[in-house]
Every structure is written in C-alpha cells, then in structure tokens.
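With one protein chain removed, the remaining protein chains of the complex are shown where they sit.
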Amino acid sequence: MSSTFGELFKITTFGESHGGGVGVVIDGMPPGFAVDLAAIQLELDRRRPGQSAITTQRQEADRVEILSGVFEGVSLGSPIAMLVRNTDQRSKDYDTLKDVFRPGHADYAYFEKYSLRDHRGGGRSSGRETLGRVAAGAIAKGALATVGVHIVGGTVRVADVEATQRDWPQAEMNPVRCPDADAARMMQSVIEKARDERDSVGGVVEVVARGVPAGWGDPTMDKLDARLGAAMLSIPATKGVEIGGGFGMSRLRGSETNDVFDGERYETNFAGGISGGISNGNEIVVRVAVRPATSIGKTQKMARKDGGTEMVAIEGRHDPCICPRVVPVAEAMLALTLMDAWLHQRALRGRER
Amino acid sequence: MSSTFGELFKITTFGESHGGGVGVVIDGMPPGFAVDLAAIQLELDRRRPGQSAITTQRQEADRVEILSGVFEGVSLGSPIAMLVRNTDQRSKDYDTLKDVFRPGHADYAYFEKYSLRDHRGGGRSSGRETLGRVAAGAIAKGALATVGVHIVGGTVRVADVEATQRDWPQAEMNPVRCPDADAARMMQSVIEKARDERDSVGGVVEVVARGVPAGWGDPTMDKLDARLGAAMLSIPATKGVEIGGGFGMSRLRGSETNDVFDGERYETNFAGGISGGISNGNEIVVRVAVRPATSIGKTQKMARKDGGTEMVAIEGRHDPCICPRVVPVAEAMLALTLMDAWLHQRALRGRER
Amino acid sequence: MSSTFGELFKITTFGESHGGGVGVVIDGMPPGFAVDLAAIQLELDRRRPGQSAITTQRQEADRVEILSGVFEGVSLGSPIAMLVRNTDQRSKDYDTLKDVFRPGHADYAYFEKYSLRDHRGGGRSSGRETLGRVAAGAIAKGALATVGVHIVGGTVRVADVEATQRDWPQAEMNPVRCPDADAARMMQSVIEKARDERDSVGGVVEVVARGVPAGWGDPTMDKLDARLGAAMLSIPATKGVEIGGGFGMSRLRGSETNDVFDGERYETNFAGGISGGISNGNEIVVRVAVRPATSIGKTQKMARKDGGTEMVAIEGRHDPCICPRVVPVAEAMLALTLMDAWLHQRALRGRER
Partner (left out) sequence: MSSTFGELFKITTFGESHGGGVGVVIDGMPPGFAVDLAAIQLELDRRRPGQSAITTQRQEADRVEILSGVFEGVSLGSPIAMLVRNTDQRSKDYDTLKDVFRPGHADYAYFEKYSLRDHRGGGRSSGRETLGRVAAGAIAKGALATVGVHIVGGTVRVADVEATQRDWPQAEMNPVRCPDADAARMMQSVIEKARDERDSVGGVVEVVARGVPAGWGDPTMDKLDARLGAAMLSIPATKGVEIGGGFGMSRLRGSETNDVFDGERYETNFAGGISGGISNGNEIVVRVAVRPATSIGKTQKMARKDGGTEMVAIEGRHDPCICPRVVPVAEAMLALTLMDAWLHQRALRGRER
C-alpha cells in the first residue's frame, strides 16, 4: 500500500505540495497518553524550510491542526488526524518543467506508473509529504518517552567531512544539525560552496534510540533491522541504510565484531542494538545515506516528453544539502518503527490491566 | 507480523532447525504459471551447506516437496505450500550452549523476548529459515521471467577484496560466487585463512534485476527502495543495504549523481534503477552488507544465564564466510519484492482479460 | 486495526462527533478516474440528518472538502483525503449522561476498553463516523460505474411491514427509502407512531450490485460473502447480514436452492450472486438487519458509574428508525468491498497497459 506505514501504530500520510494541504492519520494510538500540540509543532519547525541560510528560502508556516483523536490533551484511542494547510505555492516556478523529465527526479517513473503527472512541485514525491511523518513521529516520541525510550539524531557526514563526536545536544545548536561543533563549521562551508555553484551535496544522517529494552522486534521477516530499513529508505533522497557496524563490519572478522555481553553491558555495539532482529538492550544506531538533492539550479540536459533533449536550468528555491532537514524525518521514522514494535511486544507478552 | 513477507504475493515461512521441517506457504500466486520443481531444487542446492570447502560441512539433502497449489506443473492460484524435512540434526553439539548467551548471537535478545529459548541450533534465527524464502523466490523468478525480468547476483567483496568485474555467469563457476574470477581466487584465500584460524570474515553481496519496466513500486512508504531495504535486512547476518550509488553517492554532488535520461537510455545509474521509489527502467542494483558469521570456533567470553561469564569455544561446523550462501537468498528476496510490486502495479493499472 | 477497511482500496476514517471534524483517507485509488465532488456531496446529503420528518431533526450541513489526491477533477493515484467540519454540536445535551451507562449503547464497553470515555455524543460510535465511508463509497461507485457495475438499495422491512416490490427508483422518492410505494406508506406510519411514543423501530436494508462480472472475490478466507459480512456488520446498529437466500434458505432443500445455470443465465439466485466466495455473474444481493436505534427518549433504567442505577430519559434529537439513513452507508460499504475485489482480481489476472 502506497502511503501507509506500520501495522499496530499505523500512519497514512496524504497531500500534495499543491492542493488543500498535507497531513496524516494515525490509526492505533493507545488511549490515555498526553498529546502535546506544542511538541508536535516544534518537530515540524525543525523540518520546516527557511530555517537557515543553508536550507531552501521558501517560507511555509506549517501550522498543524489536530482534527480528531485527542480530547483535553489526551489521546482517546481513536484515529488522530492532523492537517497542515499549504500556503506558499508558486506553481508558476514549475511551468517550464511541464514538458521535460528532470534528471535525478522521479518525473519519468511517475509518468510511466500513472500515465499522468502533477508537475506542480512533485506531487507526492515532494518533501512536504514528510510533514505528516514528523507530526506522527512527535506523538510516538512522546509515548515512547513514558517508558524511557529517547531518540536523538544528527548529520554525521557531509560530502567528505565526518563528525568524530556524538555530542547530541550540539546537533540542535548549528544549522547543519551536526553533533560535532568543529565538523559542523567545515560542513557549513562545503554546503555554502555547493549552493553558490548552484549545486548540491550529499551526506549521512545518524539516529539513535536510547533506553529500548531487550525484546522488541521480530526474528525473521519483521526484524527490527528490516523495519528500520524500510522506514529509512522510504524517506525521499535516501539510498542506503546501515545498522551499527553496517558496511564497515563487512571488512572485519567475527572475533572482532561479536559484541561481548557480560550479563550487564556490552563491550561493543557492532550489532547496533539489534541481535537476530530483536533489540538487545544496547543503543539502537542507524545511519542513512542521503544523496545530493536532485533539484539544483545548474543547467542540465533533460529528455523532452515529445522526444529529444534540451538544456534546462530549474528555477526555484532549492536545498543545497537536505541532511539538516532529513534529521527530524529520520528520527520520526525511528520513533514510528519502535512504537509499532513496542505495541507488538505488548500483544505478544503483555498482561492486561 | 513475524514470519510473513509481501502483501499480494505473500509468503510465510515456518520451521526451526530442529523439528519436523522447514517450509513456506505462498498466498497470492496467480494461476496459470509453470512451476518447475527442478528449478526450485536447483536454487535450494545453491543455498545448501556442504557445497564446497568454504562452506559449513554439515550435510543436508534439503529435498523440497510441493504440498499444494500446483497441478500438472501449473499454479492453480491457491496457496503453494512447500516442505523440506530436517535430517542432519546434531542437537548434542548445542548442549554446552544451553546456559550461556553467545556473543554476536541473538540468544539474549530471544530470551528477553520469549522468556524461553530453543537452544538446539538457533530456532528461527537459524539460517535454515531461509530455505522457504529461496523456494518461494524460485517460483517468483519463474513468473517474472515470463515478463522479461531476470535476476543475477554474486559476492562482490570479501573483507577488503573487491570484485572489479560483473561477469555474472562467472559467479556460478567459483565457490565464492564472485562475478570476477581473479578476485574470486583472492577471496577464497582470505576465507580459508579465516577458517583455519577458527574465525569468520564479512563481505558484500550484490543482486541485480534486469528488464524491470518503469512504473513498479510506490511513491511514499512503499518505495521500492524501502521494500528492498526490508527484504535484504530481514536476511540473517545483514547489517546494511544500499541501492545504486548508495553510501558512495553521499560523498558527491547533485550535478554528478543526477542520472541523465535521453528519452531512451540513462547515461549513469546512481539511482540504482529506482527514482522516487518507482522503477525507472534502468537495472535495479542492490548491495547488502554481510557481517562476519557470528558462529566461530574461537574461544570467546560469554555471559552465563545464572550470572558471571566464562570462556567457551562453540563446537560445530561453521561457515567461515556466509556470502556465497547469502547470494541465492538475496536474489530470492529481490524476486519476491519485485513479484509483489508487479502484482500491485497490475492492481493499479491492469486491465482484466 | 480499528478504523481501516480494505486492502488495495483502503480507507481510514477519522473524527469524533465533537471536535475538528470527521473524514476519510483513501489509499489505493487508481489514477485517471473522474472524481465528482457534486456526486460525493449528493451521497452525503442522502445520509444527512434532518432530511425528513422521520429522521433526527439535527441540522448539519455536512459540506465535504477534498484535501488531496484529485487534480482538475481526476484522481492522481495518490491518497484522497476528505474532510467534513463539525458544526451543530450541542455538548450540553450530553451532560446528564456523563455518569451513567446507557442501555443498548456502547458506553460501558468503551469504558472497559479505554478506561476513559468522550461522553459528548458517542465519540467514534457516533453515526457521524459513517460520513467518511459514504464519501469514499461515492468515489468507489463512480469508478465501478466505468466497468458497468451499479449499486442500488433501500429499506425492505420496518418492524413487520415487508416490501414486496423492488422498484429501486421509487426508493429515492419516499422518506423511508423503500422500493415499494405501498409498503413505504405503512412503514412511515409505524415509524411515526414509534417516534410519538419516544421509542424506535428496527428494520432490514437491502443493497444490490448489478453488472458485477463473474470472478471477483476469493475462495477461502476472503470470500466475497465474508468481506460483505465484515462490511455490513461494521455499520453501527447492524446485528445480522445475509446473502441471497440467507437464513430463509436454511429451511429448504438442496434441490430447491441449487441455482441452475444454463450457460447464459441463472433460473434462481439463492446464492445472491456469489458461489464459493466468488461472484458468479448474477446480481449480488445483501440484506442487513438493523436494530431499533438505541437512543430513545423514553425513561430507562441505567447503571451509574459510581454504582447503583437510576431512571433517565435521554434528551436530544433521535432517529426513530435509522434504516433510511443506513441505506446510503450500506451501499457505500458494498461499493468499497467490490472496489477492493475488483483491484484484487486485476492483480491476479490483469494485464498491464
């Protein structure tokens, strides 16, 4: 199913970048949890364009309205619908793109799939679709916090600049959202240089969940790794995901990567907190490969719908590096995945009130 | 749900390494397709232990029986159940492991999840669970071939040895399943050295689908990337997945990684054949990070269930590198994912007979 | 999952009777179908309170807004979200009910399930929840009509008054929605008498689908009968469903009820158009038992939340017979069920463009 994520904590996002608005319906929220509108808005503001000099300069207020499922600040157990109206829609910017397939974009694939295409800003492939995920993720974060699960995240690489620290509070103090202040400054330079050359750069985002008890997740098809793989690779512009030691571990030996557990703590965390698909009590660590934004101002060769190619520069206000804005989305997807795993474990082992 | 993969072409695997047997039920196989028992057995033989000097020396015949859903070699449209009986079960080998949590293994996480543990060989975390996937994948491969979709795969890295060629027929001619004959020889040496030192090595497996038309997959939550992320990270011992340019692309610029399409062909394939979650007509390319096998003969520190640690060497017949045996499983998961996407696209756009 | 119906044409309704509004998200609408806002509004008006002297006198405009998924009157293939704002909310009417469990209502069951209760009008058990179903059903009806499938319905019994005719256009010409003008008049008297006595009456609603080709539906768990059973019994106040000959057939013999098919037409329709769970080309006929509305003005004994009972009369504006308003909901559920079955059959047998 196209727009639904999760089984027990199931979200369905809706909305195009141009139209009445974007939003989400959460089906499966347990009753009795505090739902804090301000906390939801805060997460949306982290995702919002126009936050800093290194994000797109589009201005969207992105005010969220809760339509249902919450009464006097508490979840009712019924579906929670949330809506963000579209405002700053410059369809005109997209008129020149009506007849071409942009390189790197999904234009051609969409056209082949649907035989039609809403050229006004990407339709469902627009980054605005992630608003609903972030709003739902904020609610999941709130619920998870009641059982001691907390999620942090940041940009840990931009082009070739690597963060060597994981000072998570720092991540919210620089525009790159990097948990390493020194690296953040270098990353910012790299991004500004790309922006000035009407180009974009890629990077890597890392998200971490602390306090997840051992026992969440399933052993075969719905390994927590697998659910996280789906969660992260459903974020626009991601092309890779790794858990714990990830690809680096493929260069090592078993005697190096077998995390030794002494009954209380692990000496290492190559498994990224997940063994055999099930949380093992260690921190859950996920890294996501973010490709350079496909929307760039440079003149590029494009196929015309009626045949032939032409050279076109895509006007508009682009993100030179989307990593800072992917961070809250990746955190949301981690929260949504864990929320679902938590409810599954309650179904499997829970005792009723 | 623990053991089910896919929505329209839905498989459920069952079985422990010790017990009556392992198998799979396919629910959603369309009617009228040839189902070739020999082709299924061939795929199982590629996954089978004891194939060569660099796989475990366990001997399991792994003969598959089709219980239902096929009549006179053709699918009926009803569930196809397949069963492989267990034979070579040396439970004795596992007796010393009853009271410890092995490093790298899922023992502790399982115990926390289920409050009990079948110590006789790993239960559902045993590699034998993948038999059902491979059998189902063989049927998916056969069906996909009728519309021109073909799948190949191989080991493209072992420790630090990289394959530089993609000569796919070669992959079936060496025990490493490497599509580069020179690299294969070096990989084999690396694996044998690890085996002789009672250790294991990791690597990377690549699988490729050719002939997938543009338009399969979905734009948001069920991006083809996301489904493949789940598919690959549900394979035991995998800790990373990337599509096309993957993590490498995160080091580049948009002007380098935007695949230019001239209306007929792509100049590059950084997207790995998937744009905005939807197949774009290019080859689909997926790479999977395989960790070093956690079962090694070396003496390791292990936590005891009753507290404290001890040094234990795990007896048994281990795989020094599981990449060669992961190849058919990863191919199967790619086939299952594409089969499901194909049926979804038929639902969305198909015309009835 | 609580609020989701369908697999391939999946709808999720949201909203309480008191709050921001009620609505629906359709996930899985194929692209390229005309979506007619006026036709959707027309169906909502059929369900609306205040239509006639024999429905509740609450006044709700129930204007629907399409938030997404439709561009220039055509479905995009993306989720279609629709919203109806709440307006006429007299929470005050419900204040006396805060501390009692009303007989026939779900108050007690809700309280046991959720440990809290939104007493302002029933929350999700409010009939307003069905607005989303009717809006989604209108879109399904439009799509089904393009392949010649048409749905009609009406009230065929009220208390002991049976309709003996099936003059479907007549059903929209009397307030009871009965396809038999003579019976309609008698039904109206029966309903008015109950209303005047602050009571309610039950009845039976019948819905029929014409033009469904043979081959839709599945043979075992997802028999079309089973899906229709779920669809109809998910409508508030329904307590029975039968297909074709239904309960009456249980009194007959096989030689009487085996529908003879001569290769072109059926001599009878005891199967109600469904054989072995699969449409057989005959009209699909479904009847739904509607209980007397539980909200009545009569004084009734009620349990108090803090123990003991008291006699309470429930103020408010009640429906003396909800059959006329169940008709469009039952038609919608039939349309949604068939839409899903159609897409499944396309997945199973469809050929791509």
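As written, the chains take the letters A, B and C, and residue 1 is the first residue of each chain.
The definition used in the following text is that a residue touches a chain if its C-beta (ideal position, glycine included) is under 8 Å from a C-beta of that chain, and two chains touch if they have at least 3 such contacts.
Quick caveat: nothing in here was measured; it's all calculated off a predicted structure.
Checked against the full complex, the one of C:40, C:82, C:97 or C:194 touching the unshown chain is C:194.
The chain not shown here is touched by just one of A:61, A:173 or A:347, and that residue is A:347. The missing chain lies against chain A, touching residues 7-8, 28, 30-31, 77-78, 213, 219, 343-353. Counting the whole complex, the residues of chain C in touch with the unshown chain are 1-5, 7, 13, 101-110, 112-113, 115, 123-125, 129, 157, 159-160, 194, 199-204, 213-223, 225-234, 236, 238-247, 249-263, 270-272, 274-281, 289-296, 298, 300-304, 307-309, 345, 348-349.
Residue positions on chain B in contact with the hidden chain: 1-4, 7-8, 10, 12-16, 19-23, 25, 27-28, 31-32, 65-69, 71, 74, 76-81, 83, 113-116, 118, 123-124, 353, in rising order.
Operating definition for what follows: only the chains that are shown with their structure count from here on.
The pair of chains sharing the greatest count of C-beta contacts is A-B. With respect to chain C, maximal separation of chain centres occurs for B (centres as means of Cα atoms). Separating the centre of chain A from that of chain C, both taken as means of CA atoms, is a distance of 38 Å. In terms of their C-alpha centroids, the spacing between chain B and chain C amounts to 46 Å. Residue positions of chain A with contacts to 2 or more other chains are 1-4, 7, 13, 113, 115, 123-124.
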